[in-house]
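A protein chain is absent from this complex, but the other protein chains hold their places.
Entry: chain A
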Amino acid sequence: MTEQQLQDREHFANMLEKVAASQDTQAFQAIYNHFGPLIKAFGVSSGLHYQGDHLPEELVQEVMMTVWRKAGQFDRRKAAPSTWIFTIARNQRIDLLRKLSKYQNDVDADDVWDLEGDTDLFGEVRESRIQTHVKNELNHLPIEQKQIVAKVFLEDKSHQEVASELNLPLGTVKSRVRLAMQKLKTHLGANEL
């Protein structure tokens, strides 16, 4: 990770802790200004705007409301600010899409994607190594692997849906994901994975 990225990570962890400790609106605005445009882009990659022009902006509002409410649960030893906010955005996207669909059930995304009980003392070190490595390697991936990784992680598409969209066999999608993941995780000792 570059010096700048490490500083960002530190900076936004401090901001989240300020929101939790004293409901600091300046800190909250700094988080909004940095992450808001990323959450909106994520909403657009997920195709939310096809279901309503206002939905990507709605996602930003819902995610930031959750950041405000749950700032006290952020723990820098367990997750980077970007990872924590990404998981909130993923869960809010799931709930938002479910509200719009005719299919309903009583289980909220937070009931299913709730891994808070998992305290890992080395989580921060491990995560920062992974993120540094991924950032460095991402640009060395062959274009077809990079494209697929971006799709499976951010575009709200299952492997099967990515295969249909790109008109590729499911096995090809899976093997490209597998190859890309191997490269992105190389250099982390096998024992750590």
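Throughout what follows, a residue touches a chain if its C-beta (ideal position, glycine included) is under 8 Å from a C-beta of that chain, and two chains touch if they have at least 3 such contacts; residues count from 1.
As a convention for this text, contacts and distances are computed from a predicted model.
Asks: Looking only at the UniProt record of the hidden chain, which name from "Periplasmic binding protein", "Anti-sigma factor", "Response regulator receiver domain-containing protein" or "Diol dehydratase small subunit" is the right one?
Replies: In UniProt, the chain excluded from the picture bears the name "Anti-sigma factor".
Asks: Tell me which of A:Gln29, A:Gln51 or A:Thr172 is the one touching the absent chain.
Replies: A:Gln29
Asks: Suppose we count only contacts with the excluded chain; which residues of chain A make the list?
Replies: Residues in contact with the chain left out: 19-20, 23, 25, 29, 32-33, 36-38, 40-45, 56-57, 60-61, 64-65, 68-73, 79-80, 82-83, 85-87, 89-91, 93-94, 101, 103, 105-107, 109, 111-118, 120, 123, 126-127, 130-131, 134-135, 138, 149-150, 152-154, 156-161, 170, 174, 177-178, 181, 184-185, 193.
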